[in-house]
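Every protein chain but one is kept in place in this view of the complex.
We just call them A and B in the order they show up, numbering each chain from 1.
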Amino acid sequence: MRFLTGLGIAFFSLYLILAVHALSVSDKNKAKEIEAISSHVKDTKLSVSFKSNEYQRFVYAK
Amino acid sequence: MSKIVITNLNKLYNPNKPNAFYALKNINLSIEEAEVVILKGVSGSGKSTLLSLIGGLAKPSSGEILVNGQNIAKLPDIMSSGYRHKEIGFIFQSFNLLEGLSVYQNILAPLSLTSLSKEAINEKVSRAMSLANIEHKQHQTVGSLSGGERQRCAIARAVVMEPEIILADEPTANLDKENSLMFIDILKKFKALHKTVIIATHDTLFDDQNCIDRYVHMRDGEFVE
Partner (left out) sequence: MRSKNFVEYAILLLFKDKNDHLFSFLIFSFIVFILSSTLFISDSLQEDLLNSIKSQPEIVVENTRAGRAYAMHDGFIYDISKITGVSNVEGIVDGYHYFAQKRLWFHIIGDATLAKDEMIIGQGVKNAMAELYYNEEFHFFTEERMIRLKINKIAPKSTTIISNDAVYLHPNTARAVLGMEMDEYSKLYVSVPNPNEVGNVSLKIVEIYPSAKATTKEDAISAVRHLYYYKGGIFMILYVIALVSFFILLKNQISLVYGEKKKEIAILRSLGFCIKDIIALKFIQNTVVSVSAYLLGVAMAYIYVFMFNAPYLRNIFLGSELENSISFTPVIDINLLFLIFLFGVVPFLAFVILPAWKIAISDMSEAVKS
């Protein structure tokens, strides 16, 4: 039981830290800045830099 | 009423097959409470099979085995397991210990099915180890024990639930003379505790022992005089 209790506490603590991290990361700024750029460059695309087009097509199966 | 009453017991292996054979044929036996009985016979005489059936490890092809008035031959799994757990202490020829666990942890196995407190469990295990004279090895893993020590661990595990019936299958087959005599000492302790004991053996060491009440001879699955 000691093992299970310890395991439970360990995971609880770990997930608590992750939850605090997730809540503290503010993405409002990020969303605003992305929207700002894309308001005058309307047709935005994912910025990728693959060695060749063939590799990009392989990854995204276009 | 007798402790164990066996009536017309038969065990057929490989039924409906060309190699079908009767391990037990029409066995009738009565064993009283606190009686110590030796089943004597060579390999293949059916004594281990009889022990397995009394111990609820297998079911007979036909016949009755009454223990405390209850027919254990027809019990469903849960009740049959309960019977093995509380009424029977089985000491196997190859000991059947859980390798990788210590002596204490092996003896603990039957107690894991109970709701006893830690203190009560410790007390029962201590008592069992004391009876089997294996206390000094309780924290050692069974893999590092000698043959005699492994058997004493198996004995402690068999008695930890304080069963009324002890069954031993060829208990001295894998032991030297010294350890075999130690087993006889433990047998005397069983007798003093009024346990019903049935031992299947062909070891002549058990001949002419005062603690033994009866000898039953078997051959080819039947009793012989």
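Here is the rule we go by: a residue touches a chain if its C-beta (ideal position, glycine included) is under 8 Å from a C-beta of that chain, and two chains touch if they have at least 3 such contacts.
Remember, it's a predicted structure, so these values are computed and weren't measured experimentally.
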| query | Of the residues B:G41, B:G63 or B:P110, which one touches the chain left out of the display? | reply | B:P110
| message | Tell me which stretches of chain A touch the chain missing from the display. | response | 1, 3-4, 7, 11, 14-15, 18, 21-22, 25, 27, 29-31, 33-35, 37-51, 55-56, 58-61
| query | So which bits of chain B touch the chain we can't see? | reply | 48-49, 52, 55, 57-58, 77-78, 80-82, 84-86, 90, 92-94, 96-101, 105, 108-116, 121, 157, 161, 169
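Definition applied: only the chains that are shown with their structure count from here on.
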| Centroid distance [mean C-alpha coordinates] between chain B and chain A, Å | 63
